[in-house]
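All protein chains of the complex are present and in place, except for one that has been dropped.
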Amino acid sequence: MNGTDRVSIDTADVWPEDAEDDERLVVNWFVSKGSQVEAGNSICEFQVERVDVDVPSPVAGTIDPIVLEENAAFERGDTLAYISHE
Amino acid sequence: MAVPADLDRTMTMSGAMVEVIATEMRADEEMFYMGEDVADCDGIFDSTEGLREEFGRDRIMDVPISETAYIGAAVSAAQEGMRPIAELMFVDFFGVSMDQIYNQMAKNTYMSGASVSVPMVLTAAVGGTYNDAAQHSQALYGTFAHLPGMKVVVPSTAYDAKGLMHNAIRDDDPVVYLFHKRLMGIGWLPAPDGPKTGVPEESYTIPFGSADVKREGADVTVVTLGLHVHRALEAAEDGVDVEVIDLRSLVPFDEETVLESVRKTGKLVVVDEDYRSFGVTGEVISRIVENGLGDLDSVERVAVPDVPIPYSRPMENEIVPDSDDIIDSIHNTNS
Partner (left out) sequence: MEGKTPGFDIGAGQIPGELHLAAGQEAAAVGVCHHLRDYDTVTAPHRLHHIAIAKGVDLNRMTAEIFGRETGLCSGKGGHMHIFDMDVGFAASEIMTEGCPPAVGAALTAKKRNEDNVAVAYIGEGALDQGAFLESLNFASVHDLPVVFVVEDNDWAISMPKDRITAPRDGSKRADGFDMTGDRVDHDDVVAVYEAAGEAVGRARDGNGPTLLEVQVHRRMCHFMGDPQTYRSKGDQTAHRKRDSIERLAEDLRAFDIGDEELEALRDRGPRSCQGGDRVGPKNNRSPSRRLLTRTCSPTHPRE
């Protein structure tokens, strides 16, 4: 990996504790492939039980790639995207 | 759509609006926001998302369902020198409080011989396309633009929403800031592609009265605003070389940008989500006729026929202009 690490953005890390619903959907990406982000930046949001859940970036780095595009349905624990960082 | 190198960050329209309000509120302790369900609920259309958390209920104020009282109170607070934003949850509710809006907010500066000013923003959600029927789906752009004394702003993208909101808050006169529900980027009201754009972190203003050419073209000029900017851009993919102009503000109105485009194309299509008669389409056309008649070969207008917005989906789809209606009108200018 040429001295960089890759971190997955895991939907389980931001899952609302009280959600019971199986339906979930990526609503908005605020960054695109190749974007530089800081730790804590809001990078996307998804919908669970009609609530939009904001996903902060766990680390600083470069988004590459986005795995789940807008409108994609997914399950808890699926990876939204990867971030490469030094 | 590739994000430019300096715009790694994209935002929804609501996100951009909220960011500006937060920035301005941090800078000015005398700013506050009043509306129904704007505190604990973050605004029904995400117009205040997260603000109560930072500023508390004293500055992000839930108010009684008394539009006359809180909009009138905002007018007076503004005259006292504070910088309030009052939110009318749906623009359709304007009837309840119109006296305070058009007889106080809009007229006090003029009536007082400019001895008072009213530096406030009135925000309101507008627009249909989700079957919310006659009392929750109107645009009413023309109604506010018709009555003198208010600046009227309608953003169509996150980038524009940010610059226009900074300008609205800093303006010393009342600004009516109408945001289209379908453009906000709400999970349960999916937006078309387009309103979500790159947004710089730093503050910037977009002056009112500066229309934006959202697409350059040589054959036909399409003038529109709000949601219909995106429908016009979709229609522009149909083969004719269309120039799409986003007015961004109705008051003041950027006549020059439209005239310049019509000088080039000779053909004008005006598209509006408001009612057809005595409204935006008629006004835009008459401005161009008054000052550019010689350049004009053909004119079309696309708007809601003069009926209230019906509930049922096929009925609403029929009367709210879509990209096919715009394409038809573009073709009509050539026939």
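Chains here go by letter, A and B, matching the order in which they are written, and residues are numbered from 1 within each.
One rule holds in what follows: a contact is a pair of C-beta atoms (placed from the backbone, for glycine too) under 8 Å apart; a residue touches a chain by one contact, two chains touch by 3 or more.
Because the structure is predicted, anything quoted here is derived from the model rather than measured.
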Exercise. Please pick, from B:C41, B:A73 or B:V213, the residue that touches the omitted chain in the full complex.
Key: B:C41
Quiz item: Which of B:G50, B:P190 or B:G266 touches the chain that is not shown?
Solution: B:P190
Quiz item: Looking at B:R9, B:H136 or B:K196, which makes contact with the chain not pictured?
Solution: B:H136
Quiz item: Of the residues in subunit A, which ones touch the absent chain?
Solution: 18, 23-25, 27, 47, 49-51, 71, 73
Quiz item: Residues of subunit B in contact with the chain that isn't shown?
Solution: 36-37, 39-42, 44, 62-66, 68-69, 92-93, 95-96, 129-136, 187-190, 305-308, 310-315, 317-319
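Just so it is clear, only the chains that are shown with their structure count from here on.
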Exercise. State, to the nearest whole Å, the distance from the C-alpha centre of subunit A to the C-alpha centre of subunit B.
Key: 31
Quiz item: Within the complex, which stretch of subunit B touches subunit A?
Solution: 2-3, 8-12, 15, 185-188, 196
Self-check item: Complex contacts: residues of subunit A adjacent to subunit B
Solution: 25, 27-32, 35-37, 41, 45, 47, 50, 52
